[in-house]
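Just one protein chain is left out here, and the rest sit where they should.
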Amino acid sequence: MRVRVDGEEFVAEPGETVAAVLRGSGRDAWRTTRIEGRPRGLFCGIGVCFDCLVVVNGVRDVRACLRLVADGDDIRSQGWEEVPS
Amino acid sequence: MGGIESADVVVIGAGIIGAACAEALSAAGVRVLVLDRAAPAGATTASGEGNVLLSDKQPGPELELAKASRRRWPQLLDEVRELIGPDLAEVEWDPKGGLVVATGADEMGPLAALTAAQRAAGVEVEDLDAGQAREMEPHLTDQLAAVAHYPDDAQVQPVLATAALLAAVRARGGEVHGGVRADGLVTGRSGEVVGVRTGSDAIPCGAVVNACGPWAGHFSETIGAPIDVLPRRGVVLVTAPMPPFVRRKVYAADYVDAVASAEADLQSSAVVESTRSGTVLIGSSRQRVAFDDDLDVEVLRGLARGAIRLFPGLAAVPVMRAYGGFRPYTPDRLPVIGADARVPGLWHATGHEGAGVGLAAATGLLLADLYTGREPVVDPGPFRVDRPEVALEAGS
Partner (left out) sequence: MRRVVVVGAGPAGRAAAAATAAHGVEVVLVDSAPKLGGQYDRQDTRESGDRFALPSGVEYLPDSVVWAVEPAPGGHRVHVRTGPADSPERAGRALETRALVLATGAYDRSLPFPGWDLPGVYTAGAAQALAKSQGIAVGDRVIVAGTGPFLLPVATVLCSVGARVVAILEANDPVTGWMKRPGGAVAGWGKFGELARYSVLLGHHHVPMVRRSAVIAANGTDRLEAVIASRLDHDWNPVAHTERRFEVDAVAIGFGFTPQLELAVAARCDIEGGFVAVNAAQATSVPGVFAAGEITGIGGAELATHEGTIAGTAAAKLLGARVRVPFRAMRHVRSGRRFAAALQSAYPVRPGWKGWLRDDTLVCRCEEVPYGELRRAVGGLDIGGVRSLKLATRAGLGLCQGRVCGRNVAELAGLADAADGFSRRPVAAPVRLGELAEDTPVESER
């Protein structure tokens, strides 16, 4: 499977989580916090903490630790830029 | 309860209404003590979205109280800040303005009639065309029939505001006690209030303010001076924090009808706004279901639909929480503020339904005006306790 991480193409295996793909791309943080702008990645690994949020195919707030990748997924780190209208 | 000595006035209920009354009384030099059976600001006030609105009110006594309250809030917050310092007085006051949106042609007429009447009553309202509206709210639907802008609509965080008012009461030497339930009154020879019963103890005082919110009807009954205040359930959805999306308070034009409705069945119409923490609040349903607070997915569904109708982009946003509360409701939908002639020394300040946060500032002031014999901030007549719509016969 082929997926894109912040525009760059990577190969992924079926059954891999988005978090695994992100780590495989050399990242251990992909979300910026709202107040302090701090980096966050995985913390609980099982869908409880919501630290690992990422944008998948244009949809925000996807838990990278839970979501399995699908072929062609467009994965982007999540920040606080205003949504285009 | 060993520590509680006595007070001039005991305020029962530490919601935003009790806190505002206590603050205004203490500012007038009255020694107050505030009781709550649970935690201060933990009941209806914790459910309030914190809108301080003129836009949803038809001309009449409630609008007059709302106008006075809108004027009073910023002054009140300045005074409180002076007293307790800027950190504790940070209550997220935001005069951000509101938009009322008619999406269907059938809503245009009623909206035009409402705005005309409000203008005549001194409310500032601006008619917007679709382009202007979307400039103010870029994510608003393009199905716009008519839009009215109310620059004076504002917002405050109700729990922080209540906590700040209570901190001011303390700073003036008043007392606040959580976890103490008022069980009844102690009365003197001619039936006048001389104290409040709390379990096996009594707190001596000269007057009592019933500010028990949706439980005010129940409390008034236990003390033999019943007033007709009932709970009306409301539910709010909270989204995940998101980048700026909704700037003002935006609601559907049919909201005003739902507020004014006396129906017991579910009334639902969209009210959408963002908070300082980036979440979007979606209200608000109205349903008279006693104190039943089970989740009802159909209610949530109605709220979601209404919000998406106003802001289609919200469809992709996650809801992370839903909460409900019980608005203190009176049959004629006006609050009850004033002395109860049936029991000398007994006062009520309650029945603000879905507007208690907004109306709190003027309610406190009005109560203190009446208590101290000052010129009242608004005509107290419409809020009298002995009006037939609310004063019930004892034992009825």
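We call the chains A and B, going by the order they appear; numbering starts again at 1 in every chain.
The rule is simple: a contact is a pair of C-beta atoms (placed from the backbone, for glycine too) under 8 Å apart; a residue touches a chain by one contact, two chains touch by 3 or more.
Predicted model, so just to flag it, every value in this text is computed and none were measured.
By the document's own contact criterion, which visible chains does the hidden chain reach in the full complex?
Per the contact definition above, the missing chain touches A, B.
Can you work out which residue in B:178, B:204, B:224 or B:382 touches the chain that's missing from view?
B:178
Considering the complete complex, identify which of B:116, B:316 or B:394 is in touch with the unshown chain.
Checking the options B:116, B:316 or B:394, the one contacting the hidden chain is B:316.
What residues on subunit A make contact with the chain left out of this view?
Residues 13-17, 19-20, 23, 28-29, 33-36, 38-51, 53, 56, 59, 61-63, 65-68, 70 of subunit A touch the chain absent from view.
Residues on subunit B that touch the omitted chain in the whole complex?
14, 38-42, 46, 84, 87-88, 157-160, 163-164, 166-167, 176, 178-179, 237, 239-241, 277, 282, 294-297, 300-301, 304-305, 307-308, 314-323
The rule we apply is simple: only the chains that are shown with their structure count from here on.
For a test of understanding, state which residues of subunit B touch subunit A in their complex under the given definition.
For subunit B paired with subunit A, touching residues are 134, 138-139, 240-245, 278, 313, 316-318.
Any idea which subunit A residues touch subunit B in the complex?
By the definition above, subunit A touches subunit B via 34, 59-61, 80-83, 85.
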